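Beneath this line is the structure, given in structure tokens, with notes to follow.
Shown here: the complex without one of its protein chains, the others still in place.
On to subunit A.
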Amino acid sequence: MSTTLIRGAQVLGGETRDVLIDGGLVAAVGTGLAADGAEVYEAAGQILLPGLVDLHTHLREPGREDSETVLTGTRAAALGGFTAVHAMANTFPVADTAGVVEQVWRLGRESGYCDVQPVGAVTVGLAGKQLAELGAMADSAAGVRVFSDDGKCVDDAVIMRRALEYVKAFDGVIAQHAQEPRLTEGAQMNEGVVSGELGLRGWPAVAEESVIARDVLLAAHVGSRVHVCHLSTAGSVEIVRWAKSKGWDVTAEVTPHHLLLTDELVRTYDPVYKVNPPLRTEADVLALREALADGTIDCVATDHAPHPHEDKDCEWAAAAMGMVGLETALSVVQHTMVDTGLLDWAGVADRMSFRPAAIGRLAGHGRPIAAGEPANLTLVDPAYRGVVNPAGFASRSRNTPYEGRELPGRVTATFLRGTATVRDGKLV
């Protein structure tokens, strides 16, 4: 295998170092390292991060290949600086058996752009009634550790309790999409001043917060760990903060869009802003940023949710919920967290690589940039400014809420086990 030298990058935004990659591993980190025939990446002024890890990606394959495939989704992930993504289970068929998770895992290996770690469904068919064969998925080649009915909430308290208990046997975690179903029947957007004016059925914060409160108590009761998907309200932050103060094994993620966008955008009735959980208020956005900065929220997860054009080119109520996010995630985090002074690049490495990899029990990702470690790396040019143009996306879908918006930062290179998947900002 050829060697690669990244010359003069700021490692985690800190000191300037050369990083030599050889045989898929970081061979050396130092200054004035000799190129010796290596392929050289001049990285002055750029930030070197561990490869990003996404705990929450919808790759849509099998079943909805019109919106995304494992190949197109992992290409989008690589462009966004990711070296590992967790593929959510709400495919067709649902990833609720060892067979389906192994299929997704194998497709990921074949893509070569990004590791794909399947998430297994908690219940059969995401129906919330009967536990899926969690152990079989854990023992499969895919080695599933994260289980989620994402898109649906495991709302039955007994099923949730049993799932939390059961996965302790193989160090699994239940990632909950917290949405009390009765409080959100027909809900279209955050319930508040804007929903009242627009006449759109409200989605109250309490529908999320009440489920999180129940789940952290259940996790504490059975001594298991629970992960809260796409936390979106200031109240949810308070509950997670309280649970952590008790020493309970509770982790949480926030999406880039909930760090930036608010329900005021729904006044356009443009379904590109329709998402689950819904965009909340400015006060929620600020609370989420603060919680991500202080570590109450462990990580950023994209909830990359591709949809074909026709599913958004319609009236609000008819539109699908979700936004693509892999290719803009790091820019949004830089814009909302780094450029605002809330988080430094080491913090970004922690929230977008170290912690999500740890929550997912992912070996080989989220490792320090040091000799002997797998060379999963992302190089970022933080000085770049660009206008988001979905025509250039690698994702098969274009449903981004950021079209036409200027965002900072650009992933110039991504390395998966030493092999460049992105170079000069373009797929290799």
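What to note about this one:
The rule is simple: contacts are C-beta pairs under 8 Å (C-beta built on N, C-alpha and C of every residue); 3 or more make two chains touch, one makes a residue touch a chain; residues count from 1.
The rule is simple: contacts and distances are computed from a predicted model.
The chain not displayed here is annotated in its UniProt record as "Aspartate carbamoyltransferase", chosen from "Aspartate carbamoyltransferase", "Ubiquinol oxidase subunit 2", "Nitrogenase protein alpha chain" or "Xanthine dehydrogenase YagS FAD-binding subunit".
Within the complete assembly, A:195 is the residue of A:176, A:195 or A:378 that touches the hidden chain. Residue-wise, the contact with the chain that is not shown comes from A:316, picked out of A:170, A:242, A:316 or A:384. One of A:170, A:242 or A:269 touches the chain omitted from the figure, and that residue is A:269. Within subunit A, the residues in touch with the undisplayed chain are 188, 191-202, 204, 268-270, 310, 313-318.
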